[in-house]
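Note sheet for the following structure.
In this view, the complex is presented without one of its protein chains, the others remaining in place.
Each chain gets a letter, A, B and C, in the order it is written, and its residues are counted from 1.
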Amino acid sequence: MSPGPGTEDRPEWTADEMMTVAASRQLRDGTACFVGIGLPSTAANLARATHAPNLVLIYESGCLGAKPDRLPLSIGDGILADTAESVVSVPEVFNYWLQPGRIDVGFLGAAQLDRLGNLNTTVIGGSYEDPKVRLPGAGGAPEIAASCREVVVVVRQTPRTFVDTVDFVTSVGYGRGPGDRERLGLRGGGPRLVITDLGVLEPDPDSLELTLTRLHPGATVAQARAATGWPLAVSDDLVTSDPPTDVELTALRALTATLGARA
Amino acid sequence: MSPGPGTEDRPEWTADEMMTVAASRQLRDGTACFVGIGLPSTAANLARATHAPNLVLIYESGCLGAKPDRLPLSIGDGILADTAESVVSVPEVFNYWLQPGRIDVGFLGAAQLDRLGNLNTTVIGGSYEDPKVRLPGAGGAPEIAASCREVVVVVRQTPRTFVDTVDFVTSVGYGRGPGDRERLGLRGGGPRLVITDLGVLEPDPDSLELTLTRLHPGATVAQARAATGWPLAVSDDLVTSDPPTDVELTALRALTATLGARA
Amino acid sequence: MARIVSLADGIAELVSDGDVVALEGFTHLIPFAAGHEIIRQGRRDLTLVRMTPDVIYDQLIGMGCASHLVFSWGGNPGVGSLHRFRDAVQNSWPTRLELEEHSHAGMANRYVAGASGLPFAVLRGYTGTDLPRHTPNIKAISCPFTGELLTAVPALRPDVTVVHAQRADRAGNVQLWGITGVQKEAVLAAHRSLVTVEEVVDRLEPVPGQVILPSWVVTAVAEVPGGSHPSYAQGYSVRDNDFYVGWDEISRDRDTFRQWMERHVLEVGELE
Partner (left out) sequence: MARIVSLADGIAELVSDGDVVALEGFTHLIPFAAGHEIIRQGRRDLTLVRMTPDVIYDQLIGMGCASHLVFSWGGNPGVGSLHRFRDAVQNSWPTRLELEEHSHAGMANRYVAGASGLPFAVLRGYTGTDLPRHTPNIKAISCPFTGELLTAVPALRPDVTVVHAQRADRAGNVQLWGITGVQKEAVLAAHRSLVTVEEVVDRLEPVPGQVILPSWVVTAVAEVPGGSHPSYAQGYSVRDNDFYVGWDEISRDRDTFRQWMERHVLEVGELE
């Protein structure tokens, strides 16, 4: 049977699994990755379980080089401290490790994202003072987005998430366009990839606008356009992601089965 | 036999011993003391061995609450780390412990001191660029002098040391006089006592000029004046120090016998 | 020197209506029992400070203890939103909650400045985000050597900081280890502090990764075994992740929340 998402009734893998696998593949062995909780943590631990055993996981709780054998529910589960090469204070992780640009990749999620990769995790609708939906807020994201050598965003693609204008800029992608990061003094490279359940977006080399460069097996350009709140540009060299391998799927499912396990 | 330094041939104690005992008596039990090496360290450890068992010794090497059972030669001997309640980094000892004014007493020595308690440990004679004598420099002293709730200076009294004008202000006492510490934004109280081998000087309540308020047994005002490079003011209420007790002398001699011992 | 007190006495003495209160903890060692005692004692108009307000702040907010929240991430980690926090912000229930919002890096440095006796801290942060538009105390500052523009945030100086730790000795020296977050800075930055501990012991055996808070910078210590549940104390307990997941349902509805709080917090004493 050829690779693909199977039939609609019995997919061989879910779109979330494909997204997580695609994200994990972006992490090169031996690099250092600042890991947010949720999909980023799953993807980073999948990478460590497959092709990148020496990936250095940095959690904002202060765990440097954590090697959890199960998925933590929070960024501060005991398994992270137990397996870390060292545990430092929270001020130290931000000041000595993130801020100077030592971290290769920052993995972020978002509630909203615009075509220049600016992210919102603060408020949706209404005003800041009187929002329709109050989200958790910034956490480590603004400085992860500013200081990591590159940023990878992992987020499900929907018109509610992929919006023309974010309601609040919590974390800067490319700001208002070329030159903006430099003008703002942001020293990291910005969002290099946005990995979704449908495919992968990358900034256009000139305009920096997020452009569909890859589709996951079974997904279509029409689906991606329908899931995007701006007129989505599509690369001339659009390619299709390799489907998850058996090794990847087995490792991923073994990992997710352990989510938040207590012992 | 009445208290006194004995005969010239066989003093019951040396002037340095009297100075160290007088300094140790200034340390109240349960307070925190920032300890420089040399006489201050000896006095602080004597206090701990006698009337102030719960004196908290802070060494700039990062040893908080050190309880050495012998006198360290340096501020970083292993015995300090071995017996400390905690060992913190050097930036932390200055930023979290000294700078906010948490330390009750700073114990300092000096190569020169003027009538307003300003201290020099940098250069003597010539110019800064081409000095006659190059001394070790500032170390922790400027900020100890600035930030401790009070400062006690322990120094032998000679005309070379007690000078009209210090050649370099390494650490500020009362600057140029009343109001100067406040104007400079120094939050500690400044030098409350100068303890010498002849007696004790304290700032005049109005002028802040160091004034002889106490003589050690056997020392005279004439000696003190001769050992001072400015016209020394003498308090109307000049008193005589209590001589070292047997307990103090025994403890002091036991301590000094261990100076820098390796095991 | 820290005094050993009961939790009820410690809260009664150290936390007053209108205070700026930080109950810190980064997922690990969150002082839940102390928060519950604040709720039982009916404190009002608190300015709650914390990098990661989570379920205990959701409870304090939902019970009407707070009028202000200074924070950088208000969620149920790995689960989702804090419904009582959202209800307060979106609907002023049970009372209006004013927000002062930062990033983690900013909040961490604000504590560092407080602990260091400095009026402000400098960082690379916030630039280009919408946070400075809504949070007045984020300002630009230029390097006096290079002219480069950076960001300044003012020191945090809580009236009282409350943290949970594994152990204290009888003199009140406190020892914690594992993920120690920003707790040392939060205690050193505060005017007063209360530490709840799993146990009071004769002697603190050194532990790798330990942080020591000397007795002379702690106001009071209360022995409260299990005092961080459903958070955890490394070496004593594990995080009750099921509780955090279950909180989502309990807290979604105002009545369910109130009933849960009545039964599990208000009607029980210290030994919940």
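Structure notes:
As a working rule, contacts are C-beta pairs under 8 Å (C-beta built on N, C-alpha and C of every residue); 3 or more make two chains touch, one makes a residue touch a chain.
Bear in mind the structure is a predicted one, so any value in this text is a computation, not a measurement.
Partner chains of the missing chain, restricted to those shown and counted over the full complex, are A, B, C.
When the omitted chain is restored, the residue from B:L27, B:I58 or B:L98 that touches it is B:L98. Only one of B:P68, B:G175, B:P203 or B:G218 touches the absent chain when the whole complex is considered: B:G175.
The chain not shown here touches chain C at positions 117-124, 137, 139-141, 143-146, 148, 150, 152, 154, 206-210.
The chain not shown here touches chain B at positions 37-38, 60-63, 72-78, 80-82, 86-87, 89-91, 94-95, 98-99, 122, 128-143, 146-147, 168-172, 175, 180-181, 184-187, 260-263. Of the residues in chain A, those that touch the hidden partner chain are 30, 32, 56, 64-65, 85-86, 95-96, 99-102, 147, 187.
The rule is simple: only the chains that are shown with their structure count from here on.
Chain A and chain C have CA centres that are 28 Å apart.
Here the CA centre of chain B is 41 Å from the CA centre of chain C. Annotation for chain B: no residues touch two or more other chains. The set of chain C residues that touch two or more partner chains comprises 184-185, 211.
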